[in-house]
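Here the structure comes first, spelled out in structure tokens, and everything after it is commentary.
One protein chain omitted, others in place.
Let's turn to chain A:
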Amino acid sequence: MSQEHVLKVENLVMHFGGIKALNDVNFDIQRGSVSALIGPNGAGKTTVFNCLTGFYKATGGKITLSAGGKETSVIKVLGEPFQPADFFSPVAFVRRLKYKMFGGSHLVNRAGLARTFQNIRLFKEMSVVENLLVAQHMRVNRSLIAGILNTKAYQKAEEEALERVFYWLGVVDLVDSANRLAGELSYGQQRRLEIARAMCTNPEIVCLDEPAAGLNPSETEALTKMIRVLRDEHNTTVLLIEHDMGMVMDISDYIVVLDHGEVIAKGGPDDIKNNPKVIAAYLGAEEDDEEVTL
């Protein structure tokens, strides 16, 4: 594909009533990179993710995903309000109506963007394998007749799905827990399972919301390795939110720093490390007193 950017965010604005969670956020994510979105608590990082993945309908701006050989406008697939012009053009009207009735965040995933959640959202009462099978819903044989009659084609599709499941369980080191309930796993295992589940949807870009939160240092190191595997062996672009600066600086090719809903800096790890604005944002209100000691 010619596009070098898998994701383009332009002038993204998100307001919750009076709260301006995001003001004019702009950034591009290079295909095949590991990028990080950082910022103090409440900066609006998760809100950016929710806009990218279609869980929030952005108040304004443009999000373009170039994956699977086509460009998808995230805001359009969520279903926009009718415009006067639609009533004169049947094609535009039908398309708008289609997205209004059947649109939603699932189309963003189908366009090639997968995510994990800050507060883990697994299917807790289902087994680990089943969690990964659900994620392959769009890739298996969903015909009711074939399934009920258990045809050859159906069995083959299921078998392939199971092979993918065990491949990803191998990557995240959970093969031994394959037949346990997802809710019974330890916290670190649940985080890894959630990443595997996102990868089972075969995304081109995966957005991880604080994947290392609650992990111990050795688990964090394993996670770092895993993220590199995603990028190098699966050509998946990774965008992550993370508070663990050691890890962020270690794996990121590109970092976007957010504070109070605005991008205050973007660039490589070395630029960010020495950026006075970033240091000030992280130290918060004390910037006047403490600046000398830095």
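The criterion applied here is as follows: contacts are C-beta pairs under 8 Å (C-beta built on N, C-alpha and C of every residue); 3 or more make two chains touch, one makes a residue touch a chain; residues count from 1.
Here, contacts and distances are computed from a predicted model.
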Refer to UniProt and select, among "Acetolactate synthase small subunit", "Acyl-CoA dehydrogenase", "High-affinity branched-chain amino acid ABC transporter permease LivM" or "Nitrite/sulfite reductase", the name of the complex member that is left out.
"High-affinity branched-chain amino acid ABC transporter permease LivM"
Identify the residue among A:114, A:226, A:241 or A:272 that touches the chain left out of the display.
A:114
Option touching the unshown chain, where A:162, A:245, A:264 or A:283 are the choices:
A:162
Interface with the undisplayed chain - residues on chain A:
53, 55, 102, 104-107, 109-110, 114-115, 117, 121-127, 129-131, 133-135, 137-138, 140-142, 144, 147-148, 150, 162-170, 175, 178-181, 197-198, 201
